[in-house]
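Please find one structure pasted underneath; my questions will follow.
Removed from the display is one protein chain of the complex; every other protein chain stays in position.
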Amino acid sequence: MNLDDDQKEALRKRLRRAEGQVAAVGRMIEEDKYCVDVLMQVRAAMAALGKVGHIVLENHMDTCVSAAFMAEDDAERKAKIRELMSVFARYGNFGGR
Amino acid sequence: MNLDDDQKEALRKRLRRAEGQVAAVGRMIEEDKYCVDVLMQVRAAMAALGKVGHIVLENHMDTCVSAAFMAEDDAERKAKIRELMSVFARYGNFGGR
Amino acid sequence: MNLDDDQKEALRKRLRRAEGQVAAVGRMIEEDKYCVDVLMQVRAAMAALGKVGHIVLENHMDTCVSAAFMAEDDAERKAKIRELMSVFARYGNFGGR
Partner (left out) sequence: MNLDDDQKEALRKRLRRAEGQVAAVGRMIEEDKYCVDVLMQVRAAMAALGKVGHIVLENHMDTCVSAAFMAEDDAERKAKIRELMSVFARYGNFGGR
């Protein structure tokens, strides 16, 4: 990743928030909270991680993908597209598995 | 979209397949099939549409996004990234809503 | 499915709406619309199908699952839970594949 100090700090902050959400799941399990509340907290933790992913992806397009496309090396450009499509398939939701 | 005739025909074929899957949902409803089987067929139809989306997105990156990035117009490049992130957020699954 | 006439008609209506959204994708492909707009329309069609699935699932829990649970046949109850978990895994999004 090509992150300047501010971006890295922003990403760390986001990750700490996700860790906080995960820790909350742990507490709810210990305290025998109602299943549905635990499920919602698990989802919140997943969403917090998703935001980390969002920042990483946006940065990836702004740096690595942009550089590869601008270099006008067709093979490299195609490789980057394939890679993005695989990220998309993994996260994304084309309804398949 | 910038599709040549072969690509357009491939996309049409994919879409017809999706339409076939949707039609199968309709038949299953009329024939009072078991709910879980209907649910799986609905999902198959969604996945078939997802494949249409997959082709469109890949083509988008190979044409529009590539052109915008190669033009080295920074504002245009940033706009394309924002657009891709919004597609990603809509389809994708960062765990949020 | 155990649908009364009103429920079946409501489901048909939902499905027709989904078919309309799928047809719109087809028109947009023929008219060479902008990729991102096509992608958003594909997603709208998927969402319309998702609403069909939502109704079917809700009905399934209200009829088949309820009946199985009330019958207090433990094997049957466990089978229904397993089935729901597989629907959930298929549609749902536990972040895995």
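We call the chains A, B and C, going by the order they appear; numbering starts again at 1 in every chain.
The working rule: contacts are C-beta pairs under 8 Å (C-beta built on N, C-alpha and C of every residue); 3 or more make two chains touch, one makes a residue touch a chain.
Please read all numbers here as calculations on a predicted model, not as lab measurements.
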item: Touching the absent chain when the full complex is considered, from C:Leu15, C:Met28 or C:Met46; value: C:Met46
item: Where the missing chain touches chain A, by residue; value: 1-3, 8, 11-12, 15, 18-19, 22, 25-26, 29, 32-36, 38-40, 42-43, 45-46, 49-50, 52-53, 56-57, 59-60, 63-64, 83, 87, 90-91, 93, 95
item: Touch list for chain C against the chain that is not drawn; value: 43, 46-51, 53-54, 57-58, 61-62, 65-66, 69-70, 72, 77-78, 81, 84-85, 88-89, 91-97
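Just so we're on the same page, only the chains that are shown with their structure count from here on.
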item: For chain A paired with chain C, centre-to-centre distance based on mean C-alpha positions, whole Å; value: 27
item: Distance from the mean Cα position of chain B to that of chain A, given in whole angstrom; value: 21
item: Shared-contact residues (touching 2 or more other chains) in chain A; value: 46, 93, 95, 97
